[in-house]
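Got a structure for you, questions after.
Omission of a single protein chain aside, the complex is shown with its protein chains in their original locations.
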Amino acid sequence: MTHELRMVGALMRRGLNEILRVPGGAVPGVLAPTIFMLGLSAVFGRAAQLPGFDATDFRTFIVPVGMLQGAGFTGAATGVNLARDIEQGWFDRMLLAPAPRPVLLAGVVGSACLRSLLPATFLLAVAFALGVDWPGLLELALAAVLVMGLAAAMACWGVVIALRFRTQQAAPLMQMGSFVAVLFTTAYAPRELLSDWLRAIADVNPVTHVLEGVRQGFVGDVTWADTWPALVSVTGLVVVLGALAVRGMRRQGY
Amino acid sequence: MAAIEVSALEREFKGGVRAVDGIDLEVQAGEVYGFLGPNGAGKTTTVRMLVTLLRPTAGSARVAGFDVATEPAQVRRRIGVALQEAALDPLMTGRELIQLQATLHGIAPRSVADRGDELIGRVGLSRAAERRVGTYSGGMRRRLDLAMALIHRPEVLFLDEPTTGLDPTSRLTLWEEVRRLRDEGTTVFLTTQYLEEADQLADRLGIIAAGKLVAGGTPAALKAEVGRPHLDLVLADGADLAAAREVVASFGDRRPASDGCHLSIALEHGAAEIAPVLRALDDAGFAVAELELKQPTLDDVFLEKTGEHLEGGDEPEPEPAGGPAVLG
Partner (left out) sequence: MKAAVLGLARRALRNSARKPQFLAPLVIFPTLFLALNVGGLERTTELPGFPRVDGFLDFQLAAAITQSLLLGGVAAGIAVALDIEGGFFDRLIASPIPRVAIVLGSVLAAGVIAVVQVAYFLVLGLAFGAEIKGGVVGVLAVLAIGVVAGTGFGALGVMIALRARNASTVQGIFPIVFVVLFVSSAFFPENLLSSPVDSLAAYNPLSYIAEGMRQPIAFANEAGPFLEGLAAAAGMTAVAIALSVMALRGRLRDA
């Protein structure tokens, strides 16, 4: 078991290595959710005056969306990096390691979890500087767990696509997946204000629960009723997409 | 015990292409086995099956005593692999990569430090160990790749075209290393498209063409099987070549090739025939300016077995940088 943990650690370090050594490459991914949050709140800010909006401030309402978007981008980037590793042959080296395939996947996905905290932290720093209320430590810890969980799920999605297409050209597919997953939820407005078709999608999209789980601490108090669906949803996503990713890996080598 | 046993191994890709079409071979422990063939013959596909990166579609293979299809984890533990694309993370240093490889093979970093240093020294990368791999030359990358493949003291080492694209000096360095490994008792499975490499390194070799093994044996036996030595002569200036051909026509295969003032005679009875040929020419008054006895080469073997020459013409042109631009 310690061997396995050490392997996960080593692969995660390699994933993180990329940010530390090529910081320029990570900048767009870190900035994008913040730009999005600032832009949306500047443009659509008045939407919060609609009756039925449960936050008085649109920016506060949209901050959790940005955090999850960062997780989504990070997950997609993990898929793109894996596709590059497949193209260049590095992935063969990983598959040649005498380790269980889930351990290798955990190494790849684990770094996505840690990396997803970077755009979220930057976003929160900007948001707090602009006057978004401090939600409390426990609330932030819950948000961090959910952000990391969603990053893991989206990284598994990226891995599935990367293993299927084996080329970085599949990047838009990975990004599109995370875009739809995070935003076709109650991202823009409370459920009651969504148009019928979007409400229908948001109702079946498990990320809606994850988003509401992150959001509750920003717009009000954390309740168990909003927390457990979020935790169940994110766990389910990780399990299902993780199983698909492991299956994809077994198909490559075996 | 055989280190590698392959029986009726096949790999069929989508669309019915059989890259490997029923290969049988056996490699003894401690042997260097050369797998020789042109690009696209099925060398890499065979290696990828033997190292558990690709599932065979039929047949079986055992490596280090374990079945590649049903006991892949056991196989992985016992083999070292240096693939054609020396895939190395350009952002990491040589030493970091060695350590990562050790960790991936379940070796605790502490116990591997000395072994890592030893391997880095052995492949001549001590001074470059702290540099990022992105700055390495092609030869350095291959050497580092080899060191990584050796970190867990594998029983069987697979080298897929280890010197393709390398300059002659780097190639010699790698050959030295392969010989040293054989001396230490490591079984080496080496694919190559270079005849000289197979000739220099392999104890035994197999020739693969279009997915099938067309010949196998020691280099000397294969050469003996197909060829006789040739005597190449250069006559002194002004000699009447046609007359000289008449003189030597009674030797060798009786169809001496000639070109300018060159004569080439396939000797029926080997080197013992040199003296009679020279004597006959001398008696007829021809002066010989140069003389060379040419032994059959693996290319002759290859030509005999497949009807094609191996070297030349099958080296792919390097792609121009950037690629995607299309001429209008």
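By letter and in written order, the chains are A and B; residue numbering begins at 1 in each of them.
Here is the rule we use: a contact is a pair of C-beta atoms (placed from the backbone, for glycine too) under 8 Å apart; a residue touches a chain by one contact, two chains touch by 3 or more.
Keep in mind the model is a prediction, meaning the values are calculated, not measured.
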item: Omitted-chain contact residue, chosen from A:Leu198, A:Val214 or A:Ala245; value: A:Leu198
item: Contacting the left-out chain in the complete assembly, out of A:Ala106, A:Ala189, A:Leu211 or A:Leu241; value: A:Ala189
item: Positions on subunit A where the hidden chain makes contact; value: 28, 31-32, 35-36, 38-47, 49-50, 169, 172, 176, 179-180, 183-184, 187-189, 193-195, 197-198
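What we mean here is this: only the chains that are shown with their structure count from here on.
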item: Of subunit A, residues touching subunit B in the complex; value: 3, 6-7, 9-11, 14, 17-18, 21-22, 85, 88-100, 252-254
item: Subunit B residues touching subunit A - in the complex, by the definition given at the top; value: 51-55, 69, 72-74, 76-77, 79, 81, 83, 85-89, 91-92, 99-101, 103-106, 108-109, 148
